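Have a look at the structure below, then the notes.
All protein chains but one are shown at their positions in the complex.
Note that the chains are named A and B in the order they appear, and that numbering of residues resets to 1 at the start of each chain.
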C-alpha cells in the first residue's frame, strides 16, 4: 500500500463562549470542568476533521488521554474563554492536539492564559466503534519537532499501558460513607458521589459519552469534596493525566465518586473514580471507566490561596493513599522548580 | 383595615414547549420530572403574579405542596406539552393552582390529557423570605365552588401539619448500600443517590430552589431505582402528595436518595428523600427538605405495562415499609374504583 498523501498543513481551530452564571460557582469562579469540556470539544472537532481526510470508513476522534493540565488563573462570569486547538503530532493510530485557553475580559481588554492542555485522540470507525482507523500524517515544521512529538507519544503510550493493567486488577471502589455524622476533616466526612443518566446531548455520533462531559462531572464531584473539607471558595488548580480506557454508552448510569487522598498546606488532592453500568443490563456488570486525581485550592474573598485544614487519616489504606499523594505532590513541586530554573 | 378589592376574575396562564431529546429517556418517553418542572413553573408564575396585585412588599409564590398526581399517558420527544394553570382557591396566606397538561402531536394533530395537578403556594416577601404575605382573594363563580375550595384547603392543611411533625422526628435517611454486589431484586440492590450543587438557574429571585427543580431530581433518582430493579423501559405513573416544609438555598448541596418500598404485580413504589446542606457551613447540619413516594411502571416496546419482579425483603424495617406501601396501594386502588363507579 502506498502511503497516504500528507495533508497540506494541519489547520488550527478556535472556539469561544461568554461564561454564564451556570458555568461558575456562587463566588463567580468558572468551574474547571467547564473549561475542560470546551477544551475537549475543540480537540474532538479538529481531530475528527483531520482523520476523515483519507478515504475509508467515516470516523470520530475518541478521547484516549489528557495530559496533566494546570489552571493558571481564575476565569470569571462575563469573561470570554477562547480555546485554540492545533494538531501537533500524529502516529499511525493516534493524534495529539494541543489546546490553549485564553480568558478575555471584554470590558477591560485584558487577556490571560487560563489553561494549556494536550489531548490524545484515536479515530474510531462510525460503522464499528471498536475498529481503529488510520491517522493521516501531518507535516512537521522541522525534524526536531517531529522527534519531540515522537518522544511525547512514547511516554504517554507507556503510561496508558500501565494504567490499563492497573484498571484490570480489581480496583475496589471506595466504600460509601454510611452517614454524614463522621468526624470533620476525615476522608469519610467529605467523600461524595453523584450518579448521572447519560442523555443524548452528552454523546458523540457513536452514542458514546464525550470525554469532556465525563471530565466535567468529575470536576463537579471533586469540587464538592473540596468544599466539604474546607468550607470555603475552592477552585480547580490542576488535573493529573487521565486515561480513557473504556467507552461509556448512551443509556448508561455513571457513578462518580470523589475522596480526599492527600492534603498539603495549601492544596487538596482528590481521587475521582467513574463507574458505568448499562441501566437495562446491569447484571452484565458495572465497570470502572475512568479515574483521575484533581488538585483544588481554597481561596479567600480576594482570590488568594489560603491554608487548608489537615486531613485526619483513619486506617492503613488511607495512610497508603496519603503517602502516594504526598509523593505525587513532591514530584510535581520538584518539576515546577526545575522548569522555573531552566527559564532563568 | 378594609378588605382588599377582589381582583377581576383570576386569569389563567398557558405555556408550551416542544419536548427535546434531553427531556426523555432513551426509549423516547418524556420523564415525569420534566412535566412536573413545567407544571411548577406555570404555578409559580401565576401565583406570583396574583400575589403582587396588592400593595405591600413584592413577593414570590413559594411552593408549599403538590397534591397526588397521576401521569395519564406517555409523552414523547417531538410532541408539544401545553400546560394550563388557573388559580382555583385562595386562603389568607396561601393559594391553590390547578394545572392541566395536554400533549399534542403536531404532526398528526392528536391531543391527549397527560396530567392534572393541584399545587399550593405561599407568598414570601422578597425582602424577608420568612415573612408570609397576604393573598388577595379571588372571586368564585358560585358559593359551592368557594365551599369546595375551602374543604380542599382544610384537608391539605391537616396533612401538611402531620408531615411537619413527622419530619421533625429523627427520620434516619436510608443507609447507603456498601457496594453493588448485593443480591438482585433486594431493596439495597437498586437503592440510588445523587448529589446536586444548586446553581443560579435552579433558583427563584429569593435564591431558593424552585420546587419544580427538586421534583425533577427526585423523579430522576426514582427512575434509576426502578430501572435497576426491572431492567426495562420504566415511566412515572404517579406521585403522592409532596410537602415542601423547608427551603433549599443557592449554594447548597442536595442529596437525593431513592429506594423501593413496595412492589405490586405491575408497579413499584419508591420513597425519595431529599437532604440539603449549605456547602460552606456544613457543620450547621444537614436537614431533610422533602420526601415523597413515586410510583413507576415497567413498559414493553409497545408501551404496554408488563409485570415487575417481586421485591426481596430483608429485615424488619423493610417489611414494615412494604406493608405501609401495600396499604397505600390498596387505598389508592379502592379510590380509583370508587371514582369509576360514581361515573357510571
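The rule is short, and it goes like this: a contact is a pair of C-beta atoms (placed from the backbone, for glycine too) under 8 Å apart; a residue touches a chain by one contact, two chains touch by 3 or more.
Just so it is clear, the structure is predicted and the values come from calculations on it, not from any experiment.
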In the full complex, which of A:13, A:36, A:62 or A:218 touches the chain missing from this view?
A:13
Of B:16, B:73, B:113 or B:327, the residue in touch with the unshown chain
B:16
Which is it among A:73, A:205 or A:338 that touches the chain not included here?
A:205
Name, in rising order, the residues on chain A that touch the hidden chain in the full complex.
13-18, 20-22, 41, 44-45, 48-49, 52-53, 58-60, 78, 80, 104, 106-109, 126, 200-201, 205
When the complex is taken as a whole, what residues of chain B touch the one chain not shown?
13-18, 20-22, 41-42, 44-45, 48-49, 52-53, 58-60, 77-78, 80, 104, 106-109, 111, 126, 200-201, 205
